[in-house]
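All protein chains but one are shown in place.
Showing chain A:
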Amino acid sequence: PAAEPTPATLHRSPEGVVRLVSPGASSTVVREYSPSGGVTRTLLLPQIAATCAQGWRGERGLCVGDRSGRVAVFDVGDPPEADPEDHPRPSTCLSTTSRYLAVGLSGYRRDFCVFVYAPPSPSPVLKYANTEPTFSLLFTDPNALLTGHRGVARLYDTRSPGQPQAVQCHAQAEVRFAEREGSMLLTCGIEPPADPKAAGASGAPGSGSPAPALPRGGSQTCIWDVRKLASPVATLRPPRGEALLGAFFLPSGAGAASVAVLTADGPPATGAGVLRTYQARSGDEISLRPPLQSSKYLPSPAVAAAPLSPRSCLVLSPGGAAAVAAQSRRCLGVSREGRVAADGPGGLREAGAGDEVAGDMRRRAEAGYGVKNQPRDLPRKILEAWEYVNGGGGEAVDFLREEFTDGRKEAPGIEGATVFDDEGRRRAAAACGWAGEEAEADAGGAADPKGPAGGPIGAVRAVFVRASLEAVVPGLSGGGDVMALARMYLRMLLQFMLNLHSELPTASRFPFLFDEDIAISDRLGVASKFLPAAELGAYIKGLYKRCLADGDIAGLVLTGVGSAGGIRLVQRFVDETGDVQTAALVTSRLLAPPRVHEWLETYRDLLNGWKLWTVRAKLDIERSAILRSGGALLSTGDVTSSTSRKVPKTMAEELVKVPKQLFARCNYCNMSLPLNVLRRQEGTSDNWLMRQKPVLSACPGCTKPLPKCYVCLQNLGCLNPYLERKRMREVAVKGGEETGLEALASVPFMEWWSWCNSCHHGGHASHILSWFEKHDTCGVSGCDCRCREGGNL
């Protein structure tokens, strides 16, 4: 017979064995798959011509339905054992049990379309589905046959001749897959292609078929509860643009069953396959699971699929079959400390990732990086910025807005050299840390007009001091090669000396002005002395632009910290590096611009998240100390004015003051008990108070007793406000001399109050402490508050 190439087919036996039957030109290869997707058995059968439907019977019997409706049962390796009756119609589907063999036929005659044989008897024992073309057939158990027709699926019981249970579904779609799992029933209706020509073409494969049409919307998968077949429990429609290829139950794992739906992303037989699995629970609403696999790992185009295990399927494509396994969603977590946890093929794993920026920040914070103290291993640019800020840079002007003049100064040291000098230039030199040199040089010049003095010599000396300083303190150069740095500065010096007199343009006269490796402050220092006003302004602007582009915080020397330009530069630095720590610290003495507040708060949050509370507290203390000592700068940051100015001390104090958070009051009269509050209420009960001891055991307001300590059962004490007032008056009168304190010296820490914020029970601090050395719960009888936990005390 003229053998047309028959497509390979997938079968899943009732026992769960998945077999791939691929008819070839000379023989038929049958492969059996294990649940893990490996091939467990390969069988070679003689060539089977013109098969339309295949099934499997027992361990050895391959059943083949052909175009004429005949069914041949092959014993593996042997010729057909039985050859049941002939129906001149193509068989479409086969299903077997140990006893029965059922074949489904497409029907165009008034005849039955499902024949059930009991081999080896060649004549059918049961006939079902009169004039109903059958598309799928499955024995769900040894005596129940599930058949799929156009728009309806039926459940037959082979033991009783009665009417089958009918499941009306899918309108005109052909029920290609029907399965049952427990009380759940799955039907998968696939609409035939809309175009009758296309339908005909697909009936005769290989006959120059037109491009396959996209499916219409009627294809869907339904899940039913067999106890109530009136309406489906759930309907799964393929997404728009995808063609439904099939659906089946996955072998159930523990409890819930899973439904897998195979679609083609595009027209059938060309689109890449997409598998989606849904978790189903009978009686419950059916819940969705995400797609098993992204489609690019499925063979393309996918034709069919069969379940191997709860989490894997065998997907068939014209090129062959491939097992695909479900995988987790690869969940991921990143901790604040830079640790990463992820779910992978090896299960859940966790490790620290060497987090660059955050890790550095944290290390530096632990190493004591603060407003006053900077570790020497910071990057050079940051150290440069700090050198400037610590040198009082915050108050310096913004040189971007400075007006320079061409005012000159005598340069007694070197003849003919032009040294410019004016107010702005002097400020620039001061900002660069050259003020001392200048003064010294000026002083020297005054003493000896002929001797070495300011101007070029001063500049040279400054540069040289700087170079040697960096050589001595390797940290300044960011741990780089000290000799290389020294050479670099030497080169700068030589270039400077050689070109001092030349008339060349700036770039060639002082090439080191554009050398990124030389500190900006040194370059600015040289420029402020030897560049004419026009060039100097442009040079500073160019330098600033460069710093902005690179997010180079060392450029602060050009702008000052508090100016708009400075804030902008720090912002660029943060944008570029994410180093909010340096930004917060550098700008910590500024008060006004909201960005500064933001950096500081962000940095404090970071420290809190790393449990570095002491570091955060130190930062707060340092900052308040600076602000209180008058170091605060009211930056004009975002506004137009160019300089920052000092904040009046009182205002700074007001700004950094943190009010007390916790107060005690009298139970009876609601009077606040803290001394500073009591002190204000002068006069009312002074007569009474005068006669009392320094430490009262009663409320100074209403004279009712204060609560008792639950350990010693004595009343708690509070300071006598009268004595305190008296003391304050005396201090005011005598001018600072503190007296009368000896009476208070007898109040030790022991007798301070301490209480639990949860249950509000408390007593003398020392008693409470010793109580909780031995106990976990509150000492008041009947109160089982676990006061010690959670820092309530």
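Here are a few things to note about the model shown:
Criterion: contacts are C-beta pairs under 8 Å (C-beta built on N, C-alpha and C of every residue); 3 or more make two chains touch, one makes a residue touch a chain; residues count from 1.
Convention: contacts and distances are computed from a predicted model.
One chain of the assembly is not displayed; among "Replication protein A 14 kDa subunit", "Proteasome subunit beta", "LOB DOMAIN-CONTAINING PROTEIN 4-RELATED" or "WD40-repeat-containing domain protein", its UniProt protein name is "WD40-repeat-containing domain protein". Only one of the listed residues, A:303, A:428 or A:580, touches the absent chain: A:580. Here the missing chain is touched by one residue of A:38, A:120 or A:333, and it is A:333. Remark: the omitted chain is touched by one listed residue; of A:369, A:496, A:599 or A:755 this is A:599. Interface residues of chain A facing the missing partner chain: 239, 253-254, 279, 281, 284, 287-291, 294, 296-297, 326-358, 361, 400-401, 541, 544-545, 548-551, 564-565, 568, 571-572, 574-578, 580, 583-584, 594-595, 598-599, 601-603, 605-606, 609, 611, 638, 640, 786, 789.
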